[in-house]
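Of the protein chains in this complex, all but one are displayed in their positions.
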Amino acid sequence: MLQFLAQATPPETNFWQQAPGTTGLILGVVGAFIIGMLLFFGLSTIPTQFRRYIIVGFTFLAGLVFVLQYLWPRPINADFEKELPRNAVEGFGAWLGVAIDPVAKTANILAAFLLGLGIFSLMRVHINKIRRRAQDWGFSLILIVSSVIMAIFGFWDWNMRQFNDPEALLTSQENWKFANYVNDALFDGMYQQMDAAMFSMIAFFILSAAYRAFRIRSVEATVMMASALILMLNLMGALTFMWSGWINGLVESTGNQFLTNFDLTVVAGWLRANMQIPAIRAIEFGVGLGALAMGLRLWLGLEKGGVSS
Amino acid sequence: MSYLAIKLTLAVFATFGLYSVLYRETRFYRFFEHIYLGLAAGYTLVATWKDTLYTEWWIKMLGKTDVSADGVATVASNGFWIYSILAPIGLMGYMVFSKKHNWMSKIPIGIILGIWSGQQLEVWWNTYGPQIYSSALPVIPTTWSFVPAQPVAGELYASQALTNAIFIFTLISAFSYFLFSFELKGKFLTGLNTMGRWMLMIGFGAIFGSTVMARFALVIDRMSYIWNEWLQGAILGGS
Amino acid sequence: MNFLQGSQYLDTGWFGVFSTLLVVFFILYNIARAKKTGGNLFIRRIAGLNAIDDAIGRATEMGRPILMVPGIGDLDAVSVQAVNIFAQVTKTAAQFATPIKLCCARATVYAVAQEVIRDVYSQQGMSDRYSIDSVQYISDQQFAFAAGVSGIILREKVAAAFLLGAFYAESLIFAETCNSIGAIQVAGSTQSTQTPFFIAACDYVLIGDEFYAASAYLTREPVLVGSLLGQDWAKILMTAYVMLGFLIMSAERLQPLAVQRIDEGGVSRMEPYEGEAKRKTASDTMVHRLFNPLITEEMNTIEREPNPDYEGEEEAANAGGGA
Partner (left out) sequence: MTIWEKLQAVDRRILYLILAVCVSAGLFITIEIPTDPDPSSRDLYQAIMDIPEGKTVIIQSDWTNSTRGESMGHFENLLRLLMSRNLKFVFYSAADPIAPQVARTTLARIIKERKDEGLYEYQIGEDYIDLGYFANAEATNLNMGIDLRNAWSGKRTKKAGAGEISIWESPVLKDVRKIEDAGMMIVVTASASIDVAVQRLNKKVSIGAMVTGVVGPTVLPFYQAKQVNGVAVGLKGVYDLEYCMANGVNLKDEDGNIKVLNKGGKEYPKITEGKTLARGSKYYGTLHIALILLILAVVLGNVGMAMSRKKPGAKRS
């Protein structure tokens, strides 16, 4: 049992971990797939009143591993690769330590499988537009064509690099073939740059939003504007430098050390450390509890609406 | 024109295409928007296969054999065959479009949410425990002077104590704003709540102020890309 | 308990586990209590949520669609919560036959949303008003998603926008684009760094965990209301920790240093201090020990049998076995 989900370092194998290409492994893969399909069809016959329990059961089991991992006593600084556990408690703790990884990755793998659902939805919307010759159907066509081209050249490029390039020649541009050029032009030349363009557009929006919102209308708007202005002034290194030169001059001429506290960097740092940090912390405390409570409700199947209705 | 110049030119056109929405939503923008969405969809497919499904699932399931330059094959990792059960479970998600069996899509969803939920217990204290501790600041000064140039370890100076007190006040007053199920009555509590909102606003202003830099950095970099890398480097540079 | 000897709650010490379990108890206990009483508890006014009906009303008058975006986070509590709130919005919108658009950035969230929205329409007995395209997947990629949603906002001229969930940098793109066509916005991000942008550009903003309180506020379901009360208890607990912490810390820092904490090479010990008289520093206090448990030398060295299967460097194994 304890070998389940655990790593067997090759050439060693165990029941759960078989060497690549062996009959044992292929039987396992096919067998597990068939079991999965049986589960699939078996579940589709389940009567309505039991469905909820099945969903809640799956959710609970998936979360249980992590809860146990946190609550199970684990010895400090033990290295169970080199040492044997002294007793069953340690043994189980050691198993949890290695089992956590494959279970955690399951979430990613399942989410990746579900991606097709999204792509299907996207394609459906646009293919329908083209079929109905709806307004702007030409743009839908552009979308579909560009996604297909990107996918083809993306896979082509990946395939060349992954399987047909043992010496990694393709890392330098001199050895590129047609597919690599197209992939690079589409991905690095277009896609990534459009990403950066869209992101940088926020700078324009920040200007118009600040212009509109930062007016002295209420106490709240005013204090927000004031603290934003102080922080923005502090971003200007040239200004902070001149300011601190002036403050230092004052300190020298008056001999009052307290004045150094009015250095712009000091004021901005103080504002951040004693206003921004605790304010964020207060929000995060609340949000953290919200997430914990929601997590508990989801894990135990207590959420009525949404997922486990 | 070199390949680099072509690539940069494409990039600059795409940038202008998206920027045009700042003026108005036109067919020019729509054209680039749909290319962008298409490329993103195609790329997501490729990336999901090569970065998640292939490396985290396919290779883990079937194992990996390395062949060295002189043709000796060694097993790099074993095949973990049980992972193949994930394919049918993933398939259940697609039942969302079925009128009769749509409930089955909740099984993979439930597993993903279960895994997320299970981690929250540990995450909670690991994140907030140290933050609670670092909020437990001393407020009673040990000496009534300002912080000297060479502070003595263990001494708490008056100005630092005052700052600590302000920190704690900000934290608690802002936190009191998030009490939902208690009716705050009386001058002190409602006052605390109002102060809490003001403190939050000061904090938000500070976040706004410090984020501005990040946003401007991006637009500066984009302009540098257009003028320095494309115009100066690729077009006028004559490469 | 001999078999537990030397076994420790690793990083956190007992205090962390105790506090976590206490909070879990608060939440579960209050849920149980609220289930009994029916959840008739006070919840303070949340302005952003009262605006939902106005926003839907406006969209209905103008005959334009309502936009809902659950952020770009992966499928987790935030996305589920956002979809739960949107279910409430959709319920009202369905009654007025106002068209909705729910744009998702994750296929997993899309699956949940599709399921929930269809349920809402069928529970209202208005399955004919439901269109499978009301819920759309746009893109997994953050800014492609932003570009796509901006396009939808501008082309469909949405009258009301609900931006609730995990928003990151794209928050301002949505908010300003909506503002430019005069759409009414109700927004909230669990990312505290994005809240200021929503405040600057949107009409109504949910701050912090007002977002989590929303479904309890809107539905008054006993489980949610109970959980909210439990969270409030936990907030009081955290406030108490901070208050006690700073009081005890203040008192302790006045005391002279007698026993000093020394952290070296991953282990710590308390050692009598016999130098020049000085006061305790933060790390010598009891409060510090509570949050940063002492991991002593003996906890750290436990003799175990070497693993016969271990095939690492032999030297290391030998050295370990000989020690």
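Each chain carries a letter (A, B and C) given by its place in the written order, and its residues are counted from 1.
Rule of thumb we're sticking to: a contact is a pair of C-beta atoms (placed from the backbone, for glycine too) under 8 Å apart; a residue touches a chain by one contact, two chains touch by 3 or more.
Not measured: the values here are computed from a predicted model.
Asks: What chains on display are touched by the one that is not shown?
Replies: Counting the whole assembly, the omitted chain is in touch with A, B, C.
Asks: Which of A:19, A:110, A:182 or A:210 sits in contact with the chain that's absent?
Replies: A:210
Asks: Would you mind spotting which of B:1, B:73, B:162 or B:220 touches the chain that isn't drawn?
Replies: Only one of B:1, B:73, B:162 or B:220 touches the chain omitted from view, namely B:220.
Asks: In the complete complex, which positions of subunit B touch the hidden chain?
Replies: Against the missing chain, subunit B presents residues 22-23, 47, 50-52, 55-56, 64, 66, 68-69, 76-77, 119, 123, 126-127, 130-131, 133-134, 149-151, 206-207, 210-224, 226-228.
Asks: Touching the hidden chain in the full complex, which residues of subunit A are there? Just list them.
Replies: Within subunit A, the residues that touch the unshown chain are 7, 9, 79, 81, 97-98, 100-101, 104-105, 107-108, 168, 192-193, 195-196, 198-200, 203-204, 206-208, 210-212, 214-216, 225, 229, 232-233, 235-241, 244, 263, 265, 269, 272-273, 276-277, 280-281, 284.
Asks: Touching the hidden chain in the full complex, which residues of subunit C are there? Just list them.
Replies: On the side of subunit C, residues 11, 142-143, 168-169, 180, 191-193, 266 touch the unshown chain.
Here is the rule we use: only the chains that are shown with their structure count from here on.
Asks: Looking at which chains touch which, would you call it a line, ring, star, complete or other?
Replies: The chain contacts form a complete graph, every chain touching every other.
Asks: So how far apart, in whole Å, are subunit A and subunit C when each is placed at the average of its C-alpha atoms?
Replies: The computed centroid separation for subunit A versus subunit C comes out at 14 Å.
Asks: Subunit B to subunit C: how many Å between their CA centres?
Replies: 13
Asks: Please tell me the distance, in whole Å, between the geometric centres of subunit A and subunit B computed from their C-alpha atoms.
Replies: The computed centroid separation for subunit A versus subunit B comes out at 7 Å.
Asks: Among all residues of subunit B, which ones touch two or more of the remaining chains?
Replies: Each of 18, 21, 30, 33, 36-37, 39-41, 43-44, 93, 96, 106, 109, 112-113, 116-117, 120-121, 124, 128, 135, 168, 171-172, 175, 177-178, 200-201, 204-205, 207-208, 211 in subunit B touches at least two other chains.
Asks: Using the touch definition from the top, which residues of subunit C touch two or more other chains?
Replies: Each of 17, 20, 23-24, 75-77, 80, 108, 111-112, 114, 138-141, 144, 147, 192-193, 195-197, 199-200, 207-209, 213, 228, 231, 235, 238 in subunit C touches at least two other chains.
Asks: Per the contact definition, I'd like the list of subunit B residues that touch subunit C in the complex.
Replies: 18, 21, 25, 29-30, 33, 36-37, 39-41, 43-44, 93, 96-97, 102, 105-106, 109, 112-113, 116-117, 120-121, 124-126, 128-130, 132-133, 135-140, 142, 152-156, 164, 168, 171-172, 175-184, 200-201, 204-205, 207-208, 211
Asks: In the complex formed with subunit A, which residues of subunit C make contact?
Replies: So the residues of subunit C touching subunit A come out as 3-4, 6-10, 17, 20, 23-24, 27-28, 31, 74-78, 80-81, 83-84, 87, 104, 106-108, 110-112, 114, 116, 119, 133, 135-144, 146-147, 169, 172-173, 175-176, 179, 190, 192-193, 195-197, 199-201, 207-209, 211-213, 215, 219, 221, 223-224, 227-228, 230-231, 234-235, 238, 266, 295, 299-302, 304-312, 316-317, 320.
Asks: Can you check the complex and tell me which residues of subunit B touch subunit A?
Replies: It is residues 3, 6-8, 10-12, 14-15, 18-19, 21-22, 30-50, 52-53, 56-57, 60-65, 74-96, 101, 103-104, 106-122, 124, 127-128, 131, 135, 146, 159, 163, 166-168, 170-172, 174-175, 177-178, 196-213, 215-216, 218-219, 221-222, 225 of subunit B that touch subunit A.
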